[in-house]
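Yeah, one chain of the complex is gone here, protein chain that is, but the others are all in their spots.
Here is chain A:
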Amino acid sequence: MLDFSILTNNMDSYIEGFKITIYASLIALLCSFLLGTLIAVMRIAPFKPLNWLGTAYVEFIRNIPVLVIVFFTYLAGNFGGMTAGTIGLTVYTAAFIAEAIRAGIMSVPKGQMEAARSSGLSYGQAMRLIILPQAIKIVIPPLGNQFINLVKNSSLLAVVAGGDLMYQGDLINAKTFSPFDTYIIVGLFYLILTIPLSFGVGFLEKRLARSN
């Protein structure tokens, strides 16, 4: 059975790592959502060079392992481990969020845009007031997946000495020589974050479906 003395003896380390994981995930979540939305809008904008730029970003970033991106940000930039890790995560996740949002926007019937434009709204207004609010509902489930992945991917901070939960786990393991117990507790901490996130997404999905 699980040896909880590892948890109680190393509570401070676990909590410190947990805090950094939450902090890095929250910032990366917010920033990647904004960046991802921007790129999605670029990809469908009625201006070709913007399309190309958006497509290039998505295809380039999502086809590289996130570990490589994190390493690159860390070694090339003048950042500490946590900052570099968070930037790397943001850049990576934004590509996937952009794809999810683009798919959502594309699934709103074309007639909606045409109707909005012919009733006098500008492209930007139509996008903001008519298309995006509808697209968001469709996008919630895939977006939720991306956010859960983001929290789990934040464990990559460990390889650039980011001080997160996984990093603390590595150090505790080195001290206690019990990888099983150490990492199971790490896993439980991640569950504390990801399970509510899962249910939150499910709840939001139902709420928005009802308002339709």
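In the analysis below, a residue touches a chain if its C-beta (ideal position, glycine included) is under 8 Å from a C-beta of that chain, and two chains touch if they have at least 3 such contacts; residues count from 1.
By definition in this document, contacts and distances are computed from a predicted model.
Engineer: Name the absent chain as its UniProt record does, using one of the following: "Glutamine transport system substrate-binding protein", "NtaA/DmoA family FMN-dependent monooxygenase", "NADH-quinone oxidoreductase subunit K" or "L-serine dehydratase".
Structural biologist: "Glutamine transport system substrate-binding protein"
Engineer: Going by the contact rule already stated, which one of A:F47, A:F60 or A:F180 would touch the omitted chain in the full complex?
Structural biologist: Per the contact definition at the top, the residue touching the missing chain is A:F180.
Engineer: Among A:L7, A:L121 or A:L171, which one is in touch with the chain left out?
Structural biologist: Going through A:L7, A:L121 or A:L171 one by one, A:L171 is the residue touching the chain not shown.
Engineer: Write down which of A:G36, A:G81 or A:G104 is the residue touching the left-out chain.
Structural biologist: A:G81
Engineer: Residue by residue, what part of chain A touches the chain that was omitted?
Structural biologist: Touching the chain left out of view, chain A contributes residues 1-3, 74-76, 78, 80-81, 159-161, 167, 170-171, 173-175, 177, 179-181, 184, 187-188, 191, 195, 199.
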